[in-house]
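Dumping the structure here so I can ask a few things about it.
Every protein chain except one is present and positioned as in the full complex.
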């Protein structure tokens, strides 16, 4: 499709949906609040709005359509269609309904909390955060409140690692903390000596991912936790990468005080073009009084909402992204404890199998050792040196074959990086096909680097020139800005 | 996508959905009924089945995605998405539920019947037939039963016209009638003199479409009806082409005894790749006792099912394609009487506008006069003579531009035919675009006929060689036949 | 206000288009319609709900009058479980709103239907399966007509106990030129060389599985007749496909394979034969097959033997063809692909086991008919009053079954009924009869 921008489809007088007549006397608005000019929204009939968006949808590539292993660290797994129906079944529930009218939803929250507590070893879990990063922020808020409640408000440093998700650093900074970032040692592990040097009376917490996006599990993780505890800090586990360790090892067992899961990664809720997602913050008994409010508790066989004693308050309106909690609950219930372990083992098997295939491609490498858990960060450094083709260009060219990978893997400690995480959802044949496509593109890069650099050839649009997007005089973050700057005001 | 045949995706041991365990002792089957060999169905995991069919769906072009005016006579109009929800809401209703537990559905049937009675002028309407052709068959069955009940079972001829849908002839034949087909006169109208010659004591009925697929309304239609009545025959109106005359003229007012509508054409239910559809058979008071059973009747403020006295019996199991009845009902209720008339007028306007545009294309013509109702049959005869390119090839090439037309317009009284019916759902811009694409292809045909004949270039597959499909030694109506005949049995 | 469904009803564009075609008003387009046929008044229809929320409210009000209960209803429509992926695929706009495109822009539809017939072929062990007709009733009627045309005879023995509804359909569809002879169950089967076919339904109306298939086939064939078997493919994971015991034409309804009952809207019919040209020639439905394209190795699709059809030759074609139930064919394909051989087998085992369990559970309180036969999914019980039993169960929020006559109730059990559900039914039956 060569689908225009929606404003170009507008014709005066049309509309896509009609609104009920007031049925009551009109209200005259005072001039100070009355809208003067009608907004320049598109005017389109219903089938035309639908056609436009259906065509746009066909110009998008969801998990369901492709071998989506290239969004490494994002854990693209199958979100069962049956669960969408459960999500839909709560669409009309209002979050301020009386508790006794939403016992079904509250029971799902309560059951989900106890299952995630079992999976992580934690005591309590809040499902309020709307994403993984929001859960990280919630955890930091609890850390801050905990120290403040203990008269330790002076602790103003948070330690993280360079391979932990940027939000660990960024949320800590937003919450007022100074951020100390540990770099990896020669084995690709966060350096414990650097941690030893960093901890002290100002340490509020360690925020760490494990396995990091390299897919390598940190074997000394308990030492890290103990070290932070020894100076009075808390240890917070970013479990975005939990897919390979479900039922294998648990956050609390390594001594962590807090952790979070991304339900849209590990627990299968759909990624929705980037949310709404769902995050789960798990905490130890000591942190439980600080959980965001409200939490769900059982009381005389009924489920009620309660504010924890020293709650940090609201992270988001209401209880959480409920439709995703419902989906994730149903997913766990379709698998059970053994099933989750099979998920983890298969994710690890798929990843090591894919790595085996990728490392056979001349020019591809994976730094730091051999076995991984559920993902691996690879490098095209050698290929790039030989051909001048960059990793991003290879990913874009791969899209011409119906697969893709995402290249925003700052920081680029691994040069020319790409990160693959095959999860448990893919078949051996899928992994073979994916590796074959990358091998083909790598070969193309050797044969005709300019051709690969000129990709894509098979997509809705051709190679984009991104330079104007950083220029305030040229950027066009809305159609009205574009019309003003580039069409001389003539939309 | 280059999507394999599903059997090629199978891997032993996989499955897409699990089945409940029996929970009760197994039953030993006697050998005579026990299946010996497992069927060679594909073995696939759930995300893979989904991906396969989603890709196939993207290789298909529904109304929602394109300017679907090329399936002339099929009345491709917008099927509102909101109505799909109503259809879904009755999915779990069982057709043998007690009447008092399905009052909502029965009320919709009753209301729908009276609305269609008003629209057609008929006394009663059966919604049982599963399609337009099934409604034609139901009408013939009623005609047969009516004559038999009146001791006129000797009437063994049905008269139809060449531009009426083939099912009028074919259903009559199946029902045991001899079929007499009227050809058009010089004005493109069925010849009344030919009718006069055909009617007689053997005449059971006239089955006629109006406007025919030419889009021309037969101004002498009442004379046709009167003539048939004069010899004791019945007049049956195929209203597949009713979209342009809703609220303008009615079947019963012209004297017809029976008529049928295609709810999936005129009343917006989706075409579903070719059904399930829904047909409505309307009849006069005299024919009402012969309606297929059961019918819905109001009784003491409740709706009940009843068998008409002299019912022809079942046309299909149960009451009809209920989800489509619900959709069609909702569609009428969103428009009302005035809205239906606007539908008709706009369909006529769109058609005449499109005809105006098409006739500007050199090489295109539309036989028989100027104004049409809701569709028109065109001819590429001139273009074809000049270039050697056939209508079908032009339609296929148009598909490369995201639109298409259907070329199965037997009989080919109009040479190199194509039939366009723009309905009320399209915008002026859509019609302009459609005409521009045809103009472009016609121009291509003049410039490079071989190129157009070699189309398509932009579709999932390239030009198909259909010859094997008529050869019993080569045809492969299933994969197992293909494997046997073309892969030497090695699937 | 411009209606959301009718873009060109907007007065400005309407005027512009009229001007382009040179018409004063739309009346010109209706010039051919004589004045005395013109409706001189507005249609007398209810006030519309133009706004979508108002329409939704109206419809929800109507739909709320429908009720649900624990249901043991069958007798021609079945509440097997519909996997979510089936609904996901058949509600895709691309499939839901497509019609009759060419095998280029509609390649997906052709392939999906070809795959459906191919999977049915595997289940049935037959090489030719039609693009679905309306329903199992139509499939049975057409299958019998095919046998008559093939043999040039016009008599059929309906051997099995079939439903009154199916018999009504067969009479309407066949009896003007075909003799329908019914064989009472249990009696000797008698056919002679005037018969075109023996028609068998298995499981029959009482849920009994026909065990004498081979015998009937041999008998039919001995007289130059065909064996036509109607069967629900849902059973074929465990039951032998009719072709295995000699059936020549197999037909039935695929509603069980992924379609919701939808108050009777879930039906579609299949007809299958071996790849025997003279019999293939008798199909009225479309048949889709693989065809090569300009590019070696590419699979194209098209119509097999199109000349058979009424599309090609009007009344000279076989019966007629038109819009039927294609989307349910695609859906049944999705269903079979999800289930696979193992799923179909397990489903069959579960249904067999639970049916037997239900027969035993109810047998403790009422007479179960034909208790010694193999039953799949359905069985009948005899009670003092069918009406009173069903009313009593209804009060207990159970649709207990379908009354076949005053004293006989047909009970249906699928994989969706848990053992608890069956126990609940049995307990309720006991209570009502007490």
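Going by the order they are written in, the chains are A, B and C; count residues from 1 in each one.
Basically, a residue touches a chain if its C-beta (ideal position, glycine included) is under 8 Å from a C-beta of that chain, and two chains touch if they have at least 3 such contacts.
The shown structure was predicted, so the numbers you read here are calculated from the model rather than taken from an experiment.
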Considering the full assembly, with which of the depicted chains is the omitted chain in contact?
A, B, C
Touching the hidden chain, out of A:108, A:143, A:159 or A:442, is A:108
Filtering A:143, A:182, A:396 or A:420 for touch with the omitted chain leaves A:396
Out of B:62, B:80 or B:308, only one touches the absent chain, namely B:80
Option from A:171, A:280, A:328 or A:364 whose C-beta touches the chain left out
A:171
Note that subunit C touches the chain not displayed via residues 4, 52-53, 56-57, 81, 83-84, 88, 93, 338, 415-416, 418
Missing-partner contacts on subunit B, residue numbers:
11-21, 44-48, 50, 54, 80-82, 84-85
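Note that in this section only the chains that are shown with their structure count from here on.
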Between subunit A and subunit C, what is the separation of their C-alpha centroids in Å?
45
Centre to centre, by mean C-alpha position, how many angstrom separate subunit B and subunit C?
18
I'd like to verify one number: the distance from the centre of subunit A to the centre of subunit B, where each centre is the average of its C-alpha atoms, in whole angstrom.
47
Do you know which subunit B residues sit against two or more other chains?
14, 46, 50, 54-55, 58, 64-66, 78, 80, 425, 427-428
For subunit C, which residues are shared contacts with two or more other chains?
3, 5-7, 13, 50, 52, 83, 85, 88, 93
